[in-house]
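Have a look at this one before I ask anything.
Missing here: one protein chain of the complex. Every other protein chain is in place.
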């Protein structure tokens, strides 16, 4: 158990744990937001979800897509596509012995960029807000991938 | 190598390894289930997948969506959206020094809820079966996120 405690006692690893949890919880918030728009827009994907809204054909009309629901779903999928690489590469980066200042810089910019991305997607803000916040998170992850490869390359 | 063995020799970490593998393997099963419905319903997404069913226009009619296929795909995506946070937050939680009983409780409830969610989605069971099983997994992950933040917060 001692060794485990040493891992979580490392400051770089603590910073990774903090920011990984922040971006994952942020991603998880997309689910209730999707549910909110599905209910308020009455736009569902599954027949069993419309059962309380009426019977037979009167419920069928709620099996439809809605632009607001689809927008949140695209934002959620974009989170998955970008936060999964951050989770994996960020963990390896945290274990590759970066100095604390550089690591915090990477984690903070990534988390900030992804939070900005969600606002840009959901409000929505005019481009290039969304494109730019996506690109910043992407470059940060690539920078960590470079450090991992430089430290641990074993093909 | 000794240190690595110590990590996997820790009981909480072993429990995490066991339940993380269970839910990931469960998620992987959605791929052959999708393939099964694509083949039996003759509903494909790629022209090259229909080549064995006929030539030219006779094969094109199999490039279509099918409600059963789409249902499995939605279940698969919901797995990704919920199991990815469990993987990341659960790992950090396992390293944050929880007691074994509490950790097992979290992991077991999450795995049970996600397995129930898949049955509720695929059979399908009437609501709120699916909604409830989703919510239980969600709350368990949030509870682990809270413990990680309490132990390792480093902003």
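A and B label the chains in the order they appear, each numbered from 1.
Here, a residue touches a chain if its C-beta (ideal position, glycine included) is under 8 Å from a C-beta of that chain, and two chains touch if they have at least 3 such contacts.
Because the structure is predicted, anything quoted here is derived from the model rather than measured.
> Based on the whole complex, identify which of B:69, B:84 or B:116 touches the chain you can't see.
The single option touching the absent chain is B:84.
> Touching the hidden chain in the full complex, which residues of chain A are there? Just list them.
Within chain A, the residues touching the omitted chain are 3, 6-7, 10, 12-13, 70-71, 74, 77, 80-82, 84-85, 87-89, 91-92, 95-97, 124-127, 130, 134, 138, 141-142, 145, 148-149, 151-155.
> Hey, which chain B residues sit against the chain that's not shown?
Contacting residues on chain B, toward the hidden partner: 1, 3-5, 7-8, 11, 13-15, 17-18, 20-21, 24-25, 27-28, 30-31, 45-46, 48-49, 51-52, 76-77, 80, 83-84, 87, 91.
Note that in this section only the chains that are shown with their structure count from here on.
> Please work out the Cα centroid separation of chain A and chain B, and write it as a whole number of Å.
16
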